[in-house]
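One protein chain is absent from this view; the other protein chains keep their places.
Which chain is which? They are A, B, C and D, in the order written, and residues in each are numbered from 1.
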Amino acid sequence: MLICLLQLGAFIAWFFGCWRPGAPRWVAIVVLTLEALLLIFPYRAVESIGSLPSAWFGYFYVPWIPRFGIEFYLAMDGFSLLLITLTVVLGFIAVSSSWAEIKHRQGFFYFNLLSCLAGTVGVFMAIDLFLFFFFWELMIIPMYFLISIWGHEDRTYAAIKFFIFTQVSSLLMLLAIVALVLIHREATGVYSFGYFELLNTGLSPEAAFWLMLGFFIAFTVKLPALPFHTWLPDAHTQAPTGGSVILAGVMLKTGAYGLLRFVVPLFPDAAHQFAPVAMAMGAIGVLYAAVMAFAQSDLKRLIAYTSVSHMGFILIGVFSWNGAALQGAVITMLAHGVSAAALFMIAGILQKRLHTREIGNMGGLWSVVPGLSAVTLFFALASLGLPGLGNFIGEFLVLQGAFGVNRILTAAAALVLVLSPLYALGMMQKGFYGPCSRHDFLPGFNRREWATLGLLVFISVWLGLSPQAVLNVSAPAMQSAMEVAER
Amino acid sequence: MQSSEAILANDLFQLIIYFCVVTAMTVVMLGGAYLLGQRHRSKTVDEPFESGIVAAGDAHIRFSVQFYLLAIFFVIFDMESVFLFAWAVALQEAGWLGFIEAAVFIGVLLTALMYLWLIGALDWRTCRQRIDSCNRRSTEERCIGL
Amino acid sequence: MNINQFIALAPLTALAGTAIAVMIGIAAWRNFVLSCAIAAVGIVLSLAALGSVWPGTPVQASPLMLIDVYALFYIALLLSAGLAVLGFCYDYFKDRDGENEELPLLLLTALLGASVLAASTHFASFFIGLELLSISLFVLIGYPLNQAQALEAAIKYLILSGVSSAFLLMGIALIYAQSGELYFRGIEGYIASRDDINAMVFSGVLLVMAGLGFKLSLIPFHLWTPDVYQGAPAPISGFIATVSKGAVFVLLLRYFVSTDSYAYTPLLNVFSVMAALSILGGNLLALLQNNVKRLLAYSSIAHMGYLLVAFIAGGSVSSVLIVEPVAFYLLAYFITTIGAFGVVSVLSSPQAEADDLAFYRGLFWRRPWLAAIFTLMLLSLAGIPLTVGFIGKFYIFTGAADGGLWGLLLAVIVGSGLGLYYYLRIIVVMSMDAETVKTGFTQDWLSNVLLTVLTILLVWLGIYPSLLVNIIQSVSYDGMA
Amino acid sequence: MNAGLGDAADIAGILASLIVVAAMLIWVERRLLAVWQDRLGPNRVGPLGLMQVVADMIKMFFKEDWIPPFADKAVFVLAPTIVFITMLTGFAVVPFAPGVGIIDFNFGLLYFLAMSSLSVYSVVLAGYASGNKYSLLGGLRAAAQTVSYEVFMGISIMGVVMLAGTFNLREIVEAQRGGWFIIPQFLGFIIFLIAVVAESRRTPLDLPEAEQELVAGFHTEYSGMKFGMFFVGEYLAITLSSAMIVTLFFGGWLGPWLPPLLWFCLKTAVGIMFFILLRGSLPRPRYDQLMAFGWKVLLPAALVNLLATGAVVLSLQG
């Protein structure tokens, strides 16, 4: 349904691209609108959630490869619904930000963009592990093309690095999936890749640990957590703006989603044992990335490092594994998706106008483009966690939840609240205030850009002021996930 | 193998003796001629005989590809005939089934031969001879083959 | 020999008959189209014969050959591959000078050899099939006599293949000397009757494996591969990579299963080392290549390594998983490799072989469809989802994980990571902006149709492999009981 | 049956008589050709010129033992000995008579074929080692011709093998008690006959040494004893061929009244005469005709003959 629509749209976009260069972007908009309309149905379902037996709704089930008990099995709960919504919203953003940037081979570009979104939506909905893996890979390939064809100067290197990192780690995951299935088969005699079946697999602690590690690495690479993050700054920097938006806004979330959905519920004990390490990774990641961000002179790179930093929070949140922390992680995901997307879009806009991403070459922009600068300031503040905006809620909840679990690490992570203003404001300082280095006329936002960023501003504020709506949607899902893990 | 190993060995022993005698005789003949023959040296003797004309060029000339082709054909066909030898001596045991198989084998062999024939690989005529005969038959396709 | 046995051999008979028909055809009227047409009809006939033989299996068609579902499945695979290669050859050679009429004939004999291999249960037929295949290949590789590289490749392949055949023969002779059996089943009986492994038999088996390793280009024996792939005409390279290696692998599997050689732990260890070396070495060396055919050669070495992993896994799993992953992976590999070489052959012109990486620059914008197909093929080789290669790799993962070969799996993963790099490199090059002028291409409709079919297969089986899996499953259950 | 085979007397007797026969053949041939051509032939040395043989022998021993400086010396010497030795050893399996012969060999026929194919080496090597263009061409021609005719020489006598069911020459002879194989195997006989003529490079199929074109072909540079060996080797080849024809097609030693050995010798003598008659009466074909005839006529004919024989033998036996 949702995925098919996107994928179909992708193909249509490609064909239209062959036919007329301007058409694909309109196709993309239409497809995304339809998608958004479709999303209304699940939200209706959420309202009646109390009456449902489980947190899941919207099943879609077709046997796929019966030989291995692989099924084409999609389902949705509040958590995935939120992320899908985010995906669709950012889809709009990405299309919008690519509107003028992508000049050549539009058909193929939108094909890749929409395929990528389709894969991501699939990831958020897949309940069969094989299917999950399938979509997991599916979203990487178009992204690879996005970076390698429409990216900036070092695109080849960045694309290949991105691809190999994610591929190798996902092969580890595949290995873990397969091993899990085989263990499950030993116990029950049937092949099954179904999430629900596998939840009940009894594992020896040792096996559980290794399998957990397989999943964990795959997801933390994608997330990315500290030792595996090096692909991200490159990929983000080199990707076209639309690609960066998707990458930072949505794709990183798939890693978090995977952690939350699979790692902890499937291997609760192992995850519990591993939690200190994971949280330490998260905390160090938070700090390290913040410091690195401070040291960057490239605007997109800086934003990329802030992403790494925020993802650290999510890692901490997931592995703290209590209600507050999980909800915090969810909010952080959404909020970061919005703010990072917005920042990347701004970076793209700046680059388009200034032909540079070097912060040092900017300077004094406020006086030239005040509107743009104001919005930038807004998102920079959002990103550093200004109370009243989405990120603050998320981080706060995470820290609150984590504090009960591991004080030292939480305290360390909290340090970032000190550090993040440094880089965010440093960026503002260098890039927007100060003496104006260029005096030529720079156009401000046009209407399309205003609309897009306005939407993002609105979401961000809304997340910050009334997080309860979101929390309500995801609460049942979190609840059931925690139940599973504790069983 | 009907005869036992021992008899075979004995027979072979006689063969070896016979062979030795023959070889010895050859050596004696050559050695005798070497010892008895006269010797002399002269310049013209040391040149290759080319019907009285002074030899020109190296004797190791490049020769027609036909000879190589023939060597290859021989190797193949001779090998194939080995199978026929085996069939011939075991004709009775192989029976009609064996006959059919051999017939197929020979059929393929003949087809291959026909193929070689038709593509002109067995044509040893010189170019001029071929053209002459073509003119006579006024069919030109055959000439173009090889 | 009764009528059933005769019928069972019909596919092979049809092939042989077609070869003769082609020969007569050439002799009567030299015409490339005619030769190709007869050969194609013959292969199709043979495939049809396969279908009609299917219900009656298994038949011990002669003392040397067992026509069972296993054999039929692989013969069908080999024949289909042969048909595809024939199509590519047609387009590749039709504009070239020289006498190309014998090419289909040689393809047929090579296919015949490969089919015999797939069905053989006896060392004699094994050997005959292998040599029929190899000798046809020598000529096929060196077919463009006016190209120095092709000649060089042919003589190299001839010598190394000859040496490997000699190894193989010596190995068989040693086994025979010790066991007095040339039947695979008989050897199983011999092995089963002994507790200890005789040194001579063991060295014999090792020699046989070395010989097969040559043909499969596993790593200590891989030296010929890159040169031969580079020198041979592109469709023929594809043929070597698929039919030749596939047939040998099929035989290896049958040999192992029916002689129960899995009991030999040392042998499996040797194989494990070879597999790991092939995967890592093949991928590493491929990284350095700038020639697409060479690159594909190294990648084929690596793929044989993957295949071997699945094969070794059979040693520790007593389920049908012995055969299934191999079957699926082979099929995936066939589709993909033929497709990849098909693209190369379509791009090649009589003036130049399209094997330099620089040639592919900007292909995406010059010939988008072809580039897209090539991209899909490469992604499938890399084992990316949506393609059949992914399902194949998944199968291998499952098989190997089932067999508990964690070390080898690690090699597979590392190898895949390395592999991605060079496959992507080609894709990147193809997507670069091209400043080169457009070169004139002949429109090879046959190749294009074939490539499209292959691509559809690749994607279809990549997304919905169930049908094939079911077939393979039935083959595995019935065939290797 | 094997009794008395291959003892010292046999070896010495056979070897001596072979040498004598071969030597005498020189005289016989010259005399016979002369008779058929209405002239005298050698008639000065000894009665009827019989001592001519001895004179020739002496001359050969005392001729200069000359090896051309441009030749490949070792091979140059080796070449004539090969033909000489192989032909002589070829006689090892010939069944002269019951109890007379070197060995009784199960694969006698194959042994004979092997020996006659070995002799081609001498020609090729001689042609190559001489370092002379005529020689080289002659050697090549000889090789091509011998090799071509060899293919079906074996096949042509397989009909005999089918009838007898063995490769053992003595058993083949015994199998002819009911009738000579020439009758059922006439086609085979003709093919074999032509093949052995070509194999021993006798006129009319002596193109490798055709005087008009190639001086003396592969032995242009040979003289003295080495030339003699080629020469004697050729006569030995004739004798061996005749002996084989007799053995295979004319019932070997079988015959009424006379002792077996005598029968054998008589038949062989007739065979030899026939060879000489061929030389005296037939012209030489062109080289391409020779090759074409071999490959395009005789080889298929031999194959068909084999097939037909097989069918007949099998159907007669039911």
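By definition in this document, a contact is a pair of C-beta atoms (placed from the backbone, for glycine too) under 8 Å apart; a residue touches a chain by one contact, two chains touch by 3 or more.
Keep this in mind: contacts and distances are computed from a predicted model.
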{"item": "Record-based protein name (UniProt) of the chain missing from this complex, from \"Dihydroxyacetone kinase, C-terminal domain\", \"NADH-quinone oxidoreductase subunit K\", \"Class III extradiol dioxygenase subunit beta\" or \"Cytochrome C\"", "value": "\"NADH-quinone oxidoreductase subunit K\""}
{"item": "Missing chain: touched chains present in the view", "value": "B, C"}
{"item": "Touching residue (missing chain; options C:G42, C:G213 or C:P226)", "value": "C:P226"}
{"item": "Residue of C:A16, C:L77, C:L103 or C:A153 in touch with the missing chain, whole complex considered", "value": "C:A153"}
{"item": "From C:I7, C:M170 or C:L410, residue that would touch the chain that is not displayed", "value": "C:M170"}
{"item": "Hidden-chain contact residue, picked from the options C:F138, C:Y306, C:F334 or C:Y422", "value": "C:F138"}
{"item": "Subunit C residues touching the omitted chain (full complex)", "value": "123-124, 127-128, 131, 135, 138-139, 142, 145, 148-149, 151-156, 158-159, 162-163, 165-166, 169-170, 172-174, 176-177, 180, 182, 226-227, 230-231, 288-291, 294"}
{"item": "Missing-partner contacts on subunit B, residue numbers", "value": "5, 9-10, 12-13, 65, 68, 71-72, 75-76, 78-80, 82-83, 86"}
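We take it that only the chains that are shown with their structure count from here on.
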{"item": "Interface ranked first by C-beta contact pairs", "value": "B-D"}
{"item": "Separation of mean Cα positions, subunit C and subunit A [Å, integer]", "value": "42"}
{"item": "Intercentroid distance (Cα basis), subunit D paired with subunit B, Å", "value": "15"}
{"item": "Intercentroid distance (Cα basis), subunit C paired with subunit B, Å", "value": "39"}
{"item": "Set of subunit B residues in contact with two or more other chains", "value": "117"}
{"item": "Partner subunit C, residues of subunit B touching it in the complex", "value": "97, 108, 111-112, 114-115, 117-119"}
{"item": "Touch list for subunit A against partner subunit C, complex", "value": "63-68, 105, 130, 133-134, 137-138, 141, 144-145, 148-149, 156, 159-160, 163-164, 167-168, 171-172, 174-175, 178-179, 181-182"}
{"item": "Interface residues, subunit B side, partner subunit D - complex", "value": "1-3, 7-8, 11-12, 14-15, 17-19, 21-23, 25-26, 29-30, 32-34, 36-40, 45-51, 55, 57, 59-61, 63, 66-67, 70-71, 73-74, 77-78, 81, 84-85, 87-89, 91-92, 95-96, 99, 102-103, 106, 109-110, 113, 116-117, 122-126, 129"}
